[in-house]
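And then chain A:
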Amino acid sequence: MNPEFILGLILLLIGSAVSAFPRPKNYLIQLINLEIPGWGLLLVMLSYNEALALFTFGGVSALSTFILVRVIEKRRPI
Partner candidate 1 sequence: MEVALLIALSVCAIIAAYAAVRVVLEKRPLRKLPYLNVLSFAISGSLLLILPHPLSIVVAVAYFVGSTLESNAIASTYAGGIQKDG
Partner candidate 2 sequence: MLPDFLRILIAAPVCWILYITIDVYFKLPEQGGVSGATAIAKDIERGGGALHGGYMMGNIVSSPDASAGTLLASCGVTAAGIPGGLFAALLVYIGNRICYDPGYAGTTGAVVATFVVFGFTQIGFAASDFVAGMVIAILTIQGLSHSHASRLLATLWRWRS
Partner candidate 3 sequence: MDSLLVVIFGFIAVIGALTTAFNREPYIKLISMSMMIGGIFPFIVDRGFLDVAAATAVIAPISTIFILLICRKGEP
């Protein structure tokens, strides 16, 4: 149980709670909230020294943000 692990779990829980029930409820807020559990998972991976997985996760989560932005942008107004 190292500090990264505990911190990661805290961020994971906060993040998934607020991105499951965003407030105010719109797509932009939910998309921003989605970043928090991502960074939490990154810390959990860090605590197990899974550097390559962490790295790939960083890149891929940015890409998935882009994909979701593309959908939301086409669906204006938010």
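The candidates came about this way: all candidates are chains of the complex that A comes from, given by their letters.
By definition in this document, a residue touches a chain if its C-beta (ideal position, glycine included) is under 8 Å from a C-beta of that chain, and two chains touch if they have at least 3 such contacts; residues count from 1.
None of these values were measured; they are calculated from a predicted model.
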Given that all of 1, 2 or 3 sit in the same complex as chain A, name the one that actually touches it. 3
Would you pull the chain A residues touching candidate 3 in the complex into a rising list? 3-4, 7, 10-11, 14-15, 17-18, 23-24, 27-29, 31-33, 35-36, 39, 42-43, 46, 49, 51, 54-55, 58-59, 61-62, 65-66, 69, 72-73, 78
